[in-house]
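The chains shown are only part of the set, and none of them has been moved.
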Amino acid sequence: MSVETTETAPAPKRGMNILFGLTLLGLLLFLWLLLGLATNSFWTPNNISNLLRQGSMTAILAVGQTFVIITAGIDLSVGAVVGFTSVIVAWLLQAGVPLWASIVLTLLIGVAIGAFHGFGIVRMGLPPFIITLATLTSLRGIGLLLTNGSTISINHEGFTDFSRADFLGIPSLFWMVVLVAIPAFVFLHLSRWGRYLFAVGSNSEAARLSGVNVTRTLYLAYILSSTCAAFVGLLLASRIGIGNATQAEGWELQAIASSVIGGTSLFGAVGSVHGPLLGAFILATINNGANLLNVNSFWQRIVTGLLIIVIVYFDQLRRRSSR
Amino acid sequence: MSSFEELSHRHDDEARMAEPDSVPRGAPILELRGLQKKYGLVEALKPADVTFLSGEIHAIVGENGAGKSTLIKLLTGVIRRTAGEVLWCGRPVQLATPTEAISRGINAVHQEVVLCPHLSVAANMFLGDEMSRNGLMRQGAMERAAQAVLDDLGFHIPARISLGRLTIGQQQLVATARAAMRGIRFLIFDEPTAYLTRQESAELFRLIRRLREQGVTIVYISHRMEEVFELADRVSVLRDGAHVGTRLIGETSEAELVALMINRSIEQIYHKEKVPLGDVILETRGLSGPGFEDVSLSVRAGEIVGLYGLIGAGRSEFALGLYGRQPLSGGEIYWDGSKVTIGSERAAMDLGIALAPESRRDQGLCLNLPIGLNINLPVFRRLSSGIVIRRSEEAANADRQIRDLRIKTPSRRVLASAMSGGNQQKIVIGKWLSHGARLFVFDEPTVGVDVGTKAEIYRLFGQLLKNGAGIILISSYLPEVYELSDRLHVFRDGRLVASHPFRGASHEDVLTEAIGI
Amino acid sequence: AQDVTIPIIVKDTTSFYWQIVLAGARQAGKDLGVNVPELGAQSEADINGQISILENAVAGSPAAVVISPTEFKALGKPVDEAAQSVPVIGIDSSADSKAFTSFLTTDNVEGGRIAADGLAAAIKATTGKEEGEIAIITSLPGVGSLDQRREGFLDQVATKYPGLKVIADKYADGQATTGLNIMTDLITANPDLVGVFASNLIMAQGVGQAIAENKLGDKIRVIGFDSDDKTVGFLKEGVLAGLVVQDPYRMGYDGIKTALAVSKGEKVEAFVDTGANLVTQENMADPKIDALLNPKVD
């Protein structure tokens, strides 16, 4: 694919990113307004809390995934990493390892998995799709082996209470999104490493000849993605109070969908931090609304699929017209 | 009849069936009436009226971004016109798709090589027009035919290997052979000699003249004035998307064309600053690596060292090896007199080496990112304090390069892909000017660059030299290296075969050394 | 008109078993004039999904909530939390919470034991003794109720049938085809295999197909769990030796009925066992069993 300009995602004009962010925000607010009119329960503090909690984990995964997609890669393993790290933290806590150490070790496992992906891609020359697909398969197996197919209970009260707690009236899970999003924003949009991610995604040879350490940049992207996934593994373990290797199945696709709905281009070099966040909460709102409206869960799937098509289509349209 | 003519004959018959029209030699074959193209608000081509006569060689010249490639893309159905009319043999035609253009016998060799790197040379030449029998392709027959055409044209390229294994220049030749096979009535060349050496150019000119003898109409776009005067019958000039005139070649002069093109005059193109030479900055001793062997040369402050050679002579490989992109297999590098090892591109940059690579598409630019980001890419470290980038300096640096190099863009935020070929080349150069260094390696820096900017770039070279830098200039354009180099090295088959001081040998001698006869 | 809302939350709406539970609940809603939103995750392994659905259901301030917790430990706290605002009625499986107002379960561990008994009886009927090599195939790892069935089965075999040897303890991936493939390979690798426990509907379908393909119904006896047309057909043909069948319809129906009573402040039974039964060719004509095999799903 060396000579095609037509297929490259046309890049956004000045302010386009922000404008698209606003369009998405508009869509989200519109959905909220609609649900507020259609149900009595949507705008209750309780439900808003629920909504924020429900979107949080996908949002964090989607941010991590976005780093990888910007480099024109993909990380299919994030769901498996979430399940696997939930097992790890449960296992550590059960073994009596102090909370802080369990958390640090779990995150380090995330770093290690990301580094392994980086190694596979950079040193072994494997396509990202394949190496992360392989990890996906193997990690679930290892997690199941560790637990012998069952679950590990977590009896650390402080840990399991965390996901239910509020701070300033906002669920702690949502605060975790903020905790991830702010440094992620600084990193991607304000620091030079963020620029390097875009450059590598656009043309890694040009980036390399410009002195960008392509190897390090790729490692970084995959490590960030896996670490975000490990962090979500911690949150999930806290939320469900157990470690179970089969959890979070298919979350990688949700994360990718959120990211793309948020304007990330799968061809690389186009993306932001706020986009995937909005994408994740749009998907969460659809599910939440469908539950409140008592929509058949099968219809929910159909609608989600259609909505992905519609949103991404309009994103394409907007970009094309702004050329 | 040569195999090449046989093959074009095959097309000829098909085309005649599809298009019974024919016009006598010298009569208008293709007429543009108010042809226009807009990209959003950008008017890439203002309503133009141009007439092409059957069997002529019609040159088109103009500055970078003047709209030449746009015109070609309109004629070959790559893009759709915004307004206007095209008459083919006196009748209005759509030219909406490449297929339609091909079926009328119109074809082009585009500025950027557009072929499929994974397919074989033969498959590329027959793509979209395969020989088949009972629905199955005749692969052997196509390979033999393709090989025959390539041999006939004097291109030494095997037809069976994957296109991706060839150098850009060789790929360009394949594209040429292919177009010649298909564009049996109207054939357009968009800067075909950009990646060709002089010898190859000569082959190409012979081919073009031969085609004209067969009655094919040729449109020839080039920034090299001497080629235009050597080949063309008539010449049209574009300026800022507008057609500003057409002249018979005998009734015009280089000065007039340049004046029409840029609306100002330039005194001298090869502007050579006389800078006193300083100390040796870089010296290589017996450097070897993939594609080159045993290269020893040195560069002093204030000196331009020219590397000339044919396609695949190993100059680019030498530059990449020097720059740490590819591992060296032997030899030594001395920087300011002390031995160094250059393990990575970053190490080279930190020493003070800058490389403006050969292929802007593959190595030079992040096409789907903004111009500003491209220009700043090597210098983000300098533009950052701590973690964050100082955004005002980021903007200022990009804007300065855009201004200095006269890159034709409304803003630094426009994507590099929306720029014309020449403007893209300027971005690549701007990137390294903003980085600054003590040794600049320019690999084919003026490919596709218009005369005005060329002069500008040469003046910039002078500036760099005065600041105490040294330059390695790699070029396949002999007049350029010849006129600018303080020392001219000739490469052949990966080895340095000859060296001359400034104007120390004639053009012919240098060429002979490069070819090796 | 229906201003009383009682949502029912099942484990996996994509499974036939849970559709029967929902059908029972739907009927109860019609009979009792209650609005019954039918909710549930789309996989028994999706714990987080069920927690979110519970949260959403409670946010709608219903009169009560009927739920079948997908995982014992994980749903404990969410149920505690939900019970602070509405009465919660548990069905099918239990959770680590004391907040349930009432509880209608079938004991999956007990179901596993029943399967072991059924398998032993079937093997005895063919070979004359309770001896030989047997296998268990679990549809998916990490699913609470399947774990309990496996546990009950293995425990019962170990304590009551020393002659039966479990030579394979396999997990599939929730796909009938995988069950089928595992079964054909087990047949190949273990010519002495005499019995298999396929612990849910999908596995029973896949395993049954493998037995039917190889015409081994009279040599390898298979006990399945839950029922649908396909597996009942296998039972009739003798491909399957027996099915452990619960009463999902009643669970759904009674769940809503109990919840309504609770919401009106009436006193209800704190614990009801709806039971599990072994269905074989002999007893499948029983009216009571027939009702279990042919629930009124619309």
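The first chain written gets the first letter, and so on, giving A, B and C; residue counts start at 1 in each chain.
Following the convention adopted for this analysis, a contact is a pair of C-beta atoms (placed from the backbone, for glycine too) under 8 Å apart; a residue touches a chain by one contact, two chains touch by 3 or more.
Note that this is a predicted model, so its numbers are computed, not measured.
Engineer: Report the copy number of every chain type across the entire complex, expressed with the labels provided.
Structural biologist: In total, the complex contains the protein chains as A x2, B x1, C x1.
Criterion: only the chains that are shown with their structure count from here on.
Engineer: Determine the centre-to-centre distance between subunit B and subunit C, using the mean Cα coordinates as centres, and give it in whole Å.
Structural biologist: Chain centroid spacing, subunit B to subunit C, equals 71 Å.
Engineer: Find the geometric centre of each of subunit A and subunit C from their Cα atoms only, then give the gap between the two centres in Å, rounded to an integer.
Structural biologist: 34
Engineer: Counting only Cα atoms for the centres, state how far subunit A is from subunit B in Å.
Structural biologist: Between these chains, centre-to-centre, one finds 43 Å.
Engineer: On subunit B, where are the residues touching two or more other chains?
Structural biologist: none
Engineer: What positions in subunit C touch 2 or more of the other chains?
Structural biologist: none
Engineer: Flag every residue of subunit C that touches subunit A in the complex, lowest number first.
Structural biologist: Per the stated touch rule, the residues are 7, 13, 37-40, 42-43, 45-48, 51-53, 55-61, 71, 73-74, 76-77, 81, 138, 140-144, 147, 171.
Engineer: Taking the complex as given, what residues does subunit A use to touch subunit B?
Structural biologist: Going by the criterion above, the answer is residues 2-3, 5, 8-11, 13-14, 186-187, 190-192, 195-196, 198-199, 202-203, 205-213, 267, 269-270, 323.
Engineer: Sort out for me which residues of subunit B touch subunit A in the complex.
Structural biologist: For this pair, the touching residues of subunit B are 39-40, 112-115, 117, 323, 325, 344-346, 349, 355, 357, 361-370, 373-374, 376-378, 380-381, 383-384, 387-389, 391, 411, 413-415, 417-418, 431.
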